[in-house]
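Up next, chain A:
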Amino acid sequence: MIAKLKSSYGSGIEPLTHLGQNYMVVDRSLIPEILQVLRDQEQFDYCVDITAVHYPKREKQFDVVWVLYSFARNQRIRVKTQIADGDSIASSVPLWATANWLEREVYDMFGIKFDGHPDLKRILLPDGWKGFPLRKDYGILQQDNEWVQINLGIESGQ
Partner candidate 1 sequence: MTEPRSLSPLDLETPEQTFLDANELVINMGPQHPATHGVLRVILRLDGEKVMGLECVIGYLHRGVEKIAENRTYTMFNPYVDRMDYVAAVSNALGYCEAVEKLLSVEAPPRAQYIRVILTELNRMASHQLWLGTHALDIGAITPLFYTFRDREEILKIFEKYCGARLTTHAFRIGGLQYEAYEGFEKDVKNFVSFVKPKIDEYEELLTTNRIWLERTKGVGVISGKDCIALGVTGPVLRASGVQWDLRKAQPYANYKNFDFDIPTGQNGDTYDRYIVRMMEMRQSLRIIEQAVEGIPEGPIMAKVPKVMKPPVGEVYHSIEAPKGELGYFIVSDGSTQPYRIRVRPPSFVNLQALELMCRGQLVADVIAVIGTLDIVLGEVDR
Partner candidate 2 sequence: MHAVVNYIQSYLDSNQTPGAAGNFFWATIYILLVFGGLSIAVIAMNWLERKILAHMQVRLGPMRVGPHGLLQPIADALKLLLKEDIIPAEADKTVFWVAPFIVVLAAFTVFVVVPFGPTHAITDMNIGILFMLGVSSLSVLGIVTAGWASNSHYPLIGALRSSAQMVSYEVAMGLAVVSVILMTSLNEASTGTLSMIGIVEAQQAQQQWFVFKFFPLGLIGFFIFAVAMVAETNRAPFDLPEAESELTAGFHTEYSGFRWSLFFLAEYSAMIAVSSIAVTLWLGGWLRPFPNALQGPTWDLVFSLIPGLTFLFLAGMTFYSTVRMPKHPLFRVQTIGLAGFGALLGVIGLILFIPGVRVRVQDIFWFSAKVAAFMYLYIWYRGTFPRYRFDQLMKVGWKVLLPTGLALLILTALVAMRSELLADVRGVWHP
């Protein structure tokens, strides 16, 4: 399967294995197509999870990760892509309905925008929240102090 994908997309795909788990790093532009192919032709009908990892020192700061599972093959695969801060990526809600909340959570925590998502807004945090907490450069201390200053009127709670 991987070989087939590799042959048709060439350098856009880099299939890898770590600790016996398959994953592939895919070019950002190929993501919608690859996901479509994986779902329709390779029977990865169950989107387990969508998440992201933040690498602030990299040029393309974010890894977006799809964990897919195929009931027919009993196989898992992870699809990874790298995107820069401010870039958006195609939403996979049309492919898997479950992506709705998962993408909202990624947006909530990392600020990654998904194009074509029906209702991209914060899910776990309140609507007026500032910043994206799971980014590595998000200052928890600073957030705490700010809250203390505004709500308790003292300089620092630490």
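Candidate entries met the following condition: all candidates are chains of the complex that A comes from, given by their letters.
Methods note: a residue touches a chain if its C-beta (ideal position, glycine included) is under 8 Å from a C-beta of that chain, and two chains touch if they have at least 3 such contacts; residues count from 1.
Computed from a prediction, not measured in an experiment: that's the story for all the values here.
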item: From 1 or 2, the one in contact with chain A within this complex; value: 1
item: Candidate 1 contact footprint on chain A (complex, rising order); value: 18-19, 21, 23, 39-40, 45-49, 51, 53-54, 65, 67, 71, 74, 76, 78, 93-98, 100-102, 105, 109, 118-119, 122-126, 133-134, 136, 138, 140
